[in-house]
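One protein chain omitted, others in place.
Chain naming follows the written order as A and B, and within any one chain the residues start at number 1.
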Amino acid sequence: MAIFLQNLVNSLQWGSFYALIALGYSMVYSILMLFNFAHGDIFMVGGYIGVGVSFGLLALSSSGILAIPNWLILVLTILFSMFLTSFVGMIVERVGYRPLRNAPRASAAITGLMIGIILETGNLILLGARRVSFPSLIETATYDLGGVFVTNKKIMIVAVSLLLTLALHQFIRRTKWGMAMRAMAFDFVAVPLMGVPVNKVIALTFGIGSALAAAAGILFGIAYPVLDPYMGVLFGWKAFVAAILGGRGSILGATLAGFLLGFTEIFVAMIFPSTLRDLIAYSIILLILTFRPHGFFGEPYSARLRL
Amino acid sequence: MPPPAPISRTFRARCSRVPLLGWLSGALAAVVLERFVGTPLALAVGLPKIPALFGIDIMLKKPLLIPNAVLYTVLIYLLPIAAVALSTAFLTNRLAGGLMKLPVAVPVAVHLGLLYAALHFWADVSDYRSLVLKLTMIAIMLTLSLNVINGYMGEFSCSHPGFMALGAYCASVVTVGLFVDGNYFGIALLPGETGPFLFPIDLVAGGLLAAFGALFVAIPSFRTRGDYLAIISLAFLFIVKSLIENFEFVRGPRGMSGQPDLAGLPTVFSWAVLCVWSINNFVRSTVGKAMNAVRDNEMAAEAMTVDTRRTKIVAFLFAAFWAGVAGGLFAHVLRYVNPGTFGIQNLAEVLAMVYFGGLNSVYGSIVGAVSISLLGEALRPLEIFKWIIIPLLLILVMIYRPTGLIAFKDLEVATLLRPKQGPDGER
Partner (left out) sequence: MRKGMLFGVCILVGVMAFSTGWAKEPTIKIGINAPITGDIPKVGEGTKFAAQLWLEDVKAAGGIAVGKKKYPVELVIEDNESKAESAVKVTTKMITEDDILVMVGPQASKQAVPAAGIANNYKTPMITPWSTNPDSTKDKPYVFRACFLDPFQGPVVANFISNEFKFKKAAVLYDVASDYPKGLAEFFKKAWEDTHGKGSVVAYESFTTKDTDFSSQLTKIINSGAQVLFTPQYYNEVALIVQQAHQLGWKKPIVGSDSWGSAETVKLCGKDCYGAFFSTHYAAAGATGDTKKFIDRYKAKHGYVPDDVAALTWDAMMLVQKAIQGTGGLTGDLKKDRDNVRTALSQVKKFKGITGEMTFAGKNDPSKCAVIVKISDTGEFTFYKSVCP
């Protein structure tokens, strides 16, 4: 039982990264009907920006200009990096997606892939091949709950990602911009005629998606403090799987599927020999899609998408 | 009397009157020339040796030598090609006209023979060229077969490296088992001389295994498509990779080495030609048209009595078969395979070739595969900046030609080979 609970805790943390990244995919999908394949690399950029910001803040606080405690630095780092990374997302949209608005979707997928490669290589050129370690802003505290080990970081990561998902949900339900997004997801042709500024809404969508990816990047840096330029590639593709699995364009679905993917990966490794993990985990996904071909919350061939 | 037209226009007009036969003979003349006088000429223009890939390599490494390299390329390629092609235009036109009267196989064989001769002499200069050529032809096969699914059928399949891996491993297991000592059967079961005869069967076996694997993607594709199929195929890729890694029989992540040297330039060339020929026929057949119908509107296609299931399964199996054959050739050109080769990176490369060249087009696939392969090779001296330049180029192509360079164009053999000028001077 303890083993099961332990793995449950572990998979909650692991799943929350997939969930946060899958949200970005899903949001863009619901409006533009295409997947932003540079998203995995935006996640990487977010992590690196987080490292830069936190080192900057640490330097400021240690030199005495800004006397703030470490936890505040962490909060500021997350907020600042989310803000900065959202611009990266908007730039990617402006360069790689806006010129291709009327092109076949696959072409946009290719530009996304290529922008991803440019981001990776650019990082390699700028920072060299060294792996960067994320500064440990908070001390790890391990709690032993009857054989189940939980760290304060794990709790924080799961809490922050759930909080962000909730905030996103509220934003989309309650605000004017959120309504514009929902409207665009509903009908991409008619809604702009009603005076909704298409380009602004799309840029905002990319911005929010990228901000979430940045948050995921920083949380990732806290949990697994080794960043490298190619870390977003495989992670991005797997989160892409989660986004589709959840039903395209569905926030609830993407979050759930993100956690589900985390659970599958962790529990398959628990039950079966871990050498077979990918084999079994992806066979399960293949089976799910064979019997539920449109994910959990997706609708077959429908124009109506939920956001 | 009209005023004389500008040189460039008369030149272009004269060029347009040269048939393919003429260009091929020009190319053959140029590479034969290079084969025999290339080295002294290169030394004469101040280059250390014959530039491997049209001098781009040298230009990037030593910018001071740019004029020399350009001069070499002009002297050895452009001038002879232009001279031979233009001067023999009358002759080659008549010849092409004569050939066209024969059954279509004859002119095709003549053209292919000329093309092969030209490539052979070009590759004869250095083994590096021959290797690049072989890998480029394999890239053409892969790109074409992916274009069948992604272009003609309009799906977004991510499983191609997986099909390739299946083919590569199947073919390697057979050849390594049969012809190399100390492997699966202890000793080599067959003498090495029988290798070239069994190799085609071996490749076909690899292709068939890949086609069998394609069933796992094709059957789910009955009920879903688009993005869902994309991740089904992606999951398939992960599964194949994980399977090979866990399979001690093929040595897991260590990879298999020691494949006999069976994939020479003629072998790869003939398989590539076979692949282009069969895919070109396939996409123009009824099934090919049915694929287009499925792409444009599946329900409408069904209503027009297109058997969508059969179409999908045939397309997937066919494309996977050729990917498998290409994989088998790839394994025997490198004489080593490991599962790490067939990952996301490989996928991104093949996708880039398909979309760069152009969807729904055999021409496009050839152009895409050749240009990306050669570009990747020629820009090597730029080191890491190569991976900024190539993606940028692709983005620009996507922005200005969203469906790729040459999309939606049929490869019509008769049009390609016909004479450009009648015997009496009329077009």
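The working rule: contacts are C-beta pairs under 8 Å (C-beta built on N, C-alpha and C of every residue); 3 or more make two chains touch, one makes a residue touch a chain.
Treat the numbers as computed from the prediction; the structure is a model and nothing was measured.
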item	value
Among A:Ser62, A:Asn199 or A:Thr275, residue touching the chain not depicted	A:Thr275
Residue in contact with the excluded chain [from B:Ala30, B:Val45, B:Ala85 or B:Leu166]	B:Val45
Candidate in contact with the missing chain, chosen from A:Ala59, A:Ala159, A:Leu234 or A:Leu287	A:Leu234
Interface with the undisplayed chain - residues on subunit B	7, 43-49, 52, 65, 67-68, 71, 74-75, 126-128, 131-132, 135, 241-242, 245-246, 252-255, 257-258, 330, 334-341, 345, 377, 380, 383-384, 386-387
Contact set of subunit A toward the excluded chain (per top definition)	3, 6-7, 10-11, 13-14, 121, 124, 128-131, 133, 136, 140, 142, 144, 149, 151, 153, 220, 223-226, 228-231, 233-235, 265-267, 269-270, 273-275, 277-278
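Simple rule for what comes next: only the chains that are shown with their structure count from here on.
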item	value
Centre distance in Å when subunit A and subunit B are each reduced to the mean of their C-alpha atoms	37
Contacting residues of subunit A [partner subunit B, same complex]	29, 35, 95-96, 99-100, 102-104, 106-111, 113-115, 117-118, 120-122, 124-125, 233-234, 237, 240-241, 244-245, 248, 275-279, 282-283, 285-286, 289-290, 293-295, 298, 300
Contacting residues of subunit B [partner subunit A, same complex]	150, 156, 216, 219-220, 223-224, 227-228, 230-232, 234-236, 238-239, 241-243, 245-246, 344, 348, 351-352, 355-356, 359, 384-385, 387-388, 391-392, 394-395, 398-399, 402-404
